[in-house]
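Quick one: the structure is below, and I'll ask about it shortly.
Rather than the whole complex, this shows some of its chains in their spots.
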Amino acid sequence: MTSRSLTDRLGGLAFGGDYNPEQWDEPVWKEDDELMRRAGVNLVTVGVFSWALLEPEEGRYDFAWLDAHLERLHAAGVRVDLATPTASPPPWFTLAHPDALTVRPDGTRLTHGSRDTYCLTAPAYRKAARDIAGALARRYGDHPAVALWHVHNEYATLCYCDHTAAAFRVWLRERHGSLDALNEAWGTAFWSQRYGSWEQVLPPRATNWHGNPGRHLDFRRFWSDVVVAAYREQRDAIRAHSDRPVTTNLMLPGYQNLNLWDLARELDVVSVDQYPGAPGLDAAADVAFHADRARSLGGGRPWLLMEQGTSTVYDGDRVLAKDPGDVLRHTLGHIARGSEGALFFQWRQSKAGSETWHSAMVPHAGPDSRIFREVTETGEAVARLAELAGSTVRAEVAVLHDPDAWWALGVDGLPSAELDYHGSLARAHRVLWDAGVTADFAHPAHALSRYRLVVAPALFLLSDAGAAGLRDYVAGGGTLLVQHASGYVDDRLHARLGGYPAAPLREALGVRVEEYRPLRRAERVALSDGSHGTAWSESLRAEGAEAVAAYTHGMLAGRPAVTRHGFGAGHAWYVSTRLDDAGYGALFARLLREAGAGPELPGLPAHVEAVTRHAPDGRRWRFLVNHRAEPVPLPKPGHDLLTGTTVSVLPAGGAAVLRLP
Amino acid sequence: MTSRSLTDRLGGLAFGGDYNPEQWDEPVWKEDDELMRRAGVNLVTVGVFSWALLEPEEGRYDFAWLDAHLERLHAAGVRVDLATPTASPPPWFTLAHPDALTVRPDGTRLTHGSRDTYCLTAPAYRKAARDIAGALARRYGDHPAVALWHVHNEYATLCYCDHTAAAFRVWLRERHGSLDALNEAWGTAFWSQRYGSWEQVLPPRATNWHGNPGRHLDFRRFWSDVVVAAYREQRDAIRAHSDRPVTTNLMLPGYQNLNLWDLARELDVVSVDQYPGAPGLDAAADVAFHADRARSLGGGRPWLLMEQGTSTVYDGDRVLAKDPGDVLRHTLGHIARGSEGALFFQWRQSKAGSETWHSAMVPHAGPDSRIFREVTETGEAVARLAELAGSTVRAEVAVLHDPDAWWALGVDGLPSAELDYHGSLARAHRVLWDAGVTADFAHPAHALSRYRLVVAPALFLLSDAGAAGLRDYVAGGGTLLVQHASGYVDDRLHARLGGYPAAPLREALGVRVEEYRPLRRAERVALSDGSHGTAWSESLRAEGAEAVAAYTHGMLAGRPAVTRHGFGAGHAWYVSTRLDDAGYGALFARLLREAGAGPELPGLPAHVEAVTRHAPDGRRWRFLVNHRAEPVPLPKPGHDLLTGTTVSVLPAGGAAVLRLP
């Protein structure tokens, strides 16, 4: 579909950010041209929130202002990622289509005043979105400035209105075939929930006590399919008029109700937004987590960091600043793991509106600022990396991610609120990152045999096929770690009977979980190897597995806590509690050793990140980022693209990109 | 009304649980027959959540499947507690009767998808409930398998709809007689709330700031009466066709908005559900608390434990497991205190639906499991106790419980959020349980003279009659302990003037509380006897009472904190703060000693539970449960029904039921 890659069009890696010139005026635009040149910006995202300007009243378009900006940018050598503005309908939409606004589970209908006040299932919204996307594509499909299309923004809003109810029923009919099958799947025999006709089925609106878990899960799946369909509609409207690649920016990990595997499949290039939740080393680990996810979602293809902040760390009720140097370190962290550049939200910090305090490339303080200086240095660095466009990253370890498992842990009535899906994934990834190991994410149904080690955290839901796949992976020689509370239910949320996890996986693990025993908040249980568990414990019986560590107290005293089982040509491990950091780290050290996997560059101290990009023609580049507070000598010197010199020591907080021989 | 008792029909004590065969299929039913036999099940509750199956569309009944199950169960020697399914209307009900769904105070109307989505005051719901109850009774009223009727399930849901408003007005007219009386009762002269006509009166819907407390209290009373009336309607519909006893399962302590004394009066046999909120010793104390409440609600008659979990402990945002051995210990705890058996929710752990993770007699892991083995052992134990059917329990101590006092502590604008009604009752009961003393609960209006000691915790509301009754109890020779913040308001929530508590009680106590002085969260005040108080303090003047302990610091320094007053032939104590555990225990030790009350079996160490059941013919059985971690020798050996042997030592965690000579 797309004739040239994004980096071809840019002549190198992308650098830039969201650009909202409609918030400013002529003198600022002139300064923008100059500052973008200084910063090395070659790609800006335009139009994300411009619906009210582009279509000031329903059906009347005004493109003149956008024509002018595209002209100006093009003249300045800046390419455009042109957005459809459908994430934020204008105020006129609220008045014209009240039936197309978001409705909460309790029936509250939202109105404009923020963003995302629409319902994706409302015909009026879908038509309005298709129309504006089509109109933009007709006008700008061949515009020389346009290098990429950006559909919508961070699809996220759920809705429980009557349009949704109708669409949900259509989806359910297709998925389940019959009402009997739906009743069976949702377990409606319990609590007298059996449906006698399709029109009785409603979205999970406000109800008493626990809602039906099957309905919850199917509603999440349905909504994800709605999002994918809405994206496809816009993409297809664009493709009718343009040969440039199309994407939408994904949010990880839990912001969007999405099966990201499904949506990523539809994208010409996967793009993601990344904002850490803690500063310092945690932020760097979060960069790696997001980047490895983004690459994995695209099946290993190059991807694009669509948004990061120059100084934005979301920490609950406040937004912290990033550390000096993070702009470059985080940018390199993303590119190291496969991004074809780095964009920011946004170019210029808003002087008004809802995100006045979101950091930007040009802060309120203006170009005479630490932040803009770091942006400029980073832009120079990115420009020096043009040669590695199109190269990719390889991993020997995979962490399993299945959105069904996430949603399955979002139902009412679970045994513990501490079964945290995304936190478990991030923790598994982090222990690998701490060990210097590059990891992919994979779906349980993927071909896993290329990995030496596969980790399954929080895989509460596991389909029959997934369970069989994991067994086969082990039998074929793989090393598998399954963590507590995994494989408890199938893809209809039906509990696995006879002992958890699902039978084929039980066979590979050589254990049978007879009882789950959630722990109290802050309770710790001791294991025989000196480590401790929190959150969860299980009464399990070894059925062939050896006990690597056992519980030491209480009713579980002497019972296995961590097990290892040779099965076929491989080994399957099970850990029945949430290990403390030291215990978890030690477990992974052993797993990696036994699996024959390890860091990219052995011998580096912890938190000196090393990742390699591989070109199809065999060229390789090694990214090195020193997150430590002291200089680190390299195992051997190399030619650094960033400085154009040979480097043998990484300064504290410093980085290098070595062209490998 | 009922010709034969439940235990007559069962030939012994009841053992079993909720049974929902509609969630399973033929092979499982066959296994159920076998496993029930192994477990000694003789009674199962069927149909609690079967409305959607029994009446798949409005007015069309389908009993065939239920016929078959009753047939099968009867053939297997298992009797049935047949439920009316009215706690969970089917999805068709939502569409057919939107006016009969639950409405929250803010006007949100709930829909199906969970359970309990109905309004008890809606005519359409009441008719639907009467109809299905009547239809069941007509068909199964004489069925040989049916041993008990189970109306509804855990009546709980409040509603604020227009039907409720209309019914509330009718109830208020009847209670108050005139609008003037209502205005006076609710203190509507304040904040300009005077009603000029009945139609101005609304349920306590969403309003600004504090709602009127009188309206709150009357709404709670009204709703309790609605529940009782709704129960009576179904009961009467059943009685028209059946001579088997009728019950509904009560939830303690604060889940249901109910005057449990009122509802219990209508039950042929009191039945309760019991789920502890903490594991270990706390769970055992909770068993005793619930069991003593259940017995007391029935006026001392034998009652029935309708639901417990084999491994379910509700702990905030998680559900903990019970300890090994608890299935038997808890079961004996209930039977010791008067239950005619022990049922569980549920027989088989659901494989799907909203309570998939609620424990059961047959867990997901199947019969090859610790839990099913414990169930089987417990079933055997219960079978050995058949001879004590119909026997009862005696207590010398009573803890006062008045739902009006509970509701009075639920109004807006109280001086402290730490006036915790149910927590105070549980604490008073617990200090007695720790001391080995069996306690009743009693209403302040009950005849109290048969008790040596009466304890009044958190009796914030106390009617004129109640206050007089307590005075008379003391005058007649009783020992009374009144705790802080008691007797502050009358049954219209009008404050007692001239000093708290209500005058006749003040006379008996020989104190006048001049000021309440709530303490800050976590604040502790020291008393002269070395104990400490939290939550609350009072400035009181002794008017005849002696100060047993005084405050030592601050403005209350030197003022009495705990007092004792000889009055008539008895003694009245007052404690003006929430004593710490040691101080509270010491206070009760002295109270018990002075009142001449004590443990059933003196000489046992703490937490070896001893309770005696008495047959009308004089036979007696002593239940002994050792909650300690070490063996405990008995004062003298005895014949244990559980083992059929003579025992002289209780093993750690062990139990015995001695047939007393």
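Residue numbering begins at 1 within each chain, and the chains themselves are lettered A and B in the order written.
Throughout what follows, a residue touches a chain if its C-beta (ideal position, glycine included) is under 8 Å from a C-beta of that chain, and two chains touch if they have at least 3 such contacts.
From a predicted model like this one, the values you see are computed outputs, not experimental measurements.
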| item | value |
| --- | --- |
| Given 2 visible subunits, total identical subunits the whole complex contains | 3 |
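As a convention for this text, only the chains that are shown with their structure count from here on.
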| item | value |
| --- | --- |
| Centroid distance [mean C-alpha coordinates] between subunit B and subunit A, Å | 49 |
| For the subunit A and subunit B complex, residues of the former touching the latter | 106-107, 185-197, 199-202, 204-215, 412-418, 489, 492-500, 512-521, 539, 555 |
| Subunit B - residues contacting subunit A, complex | 20, 22-23, 49-53, 56-57, 85, 88-92, 94-95, 102, 104, 108-117, 157, 311, 315-321, 323-324, 349-358, 363-366, 369-371 |
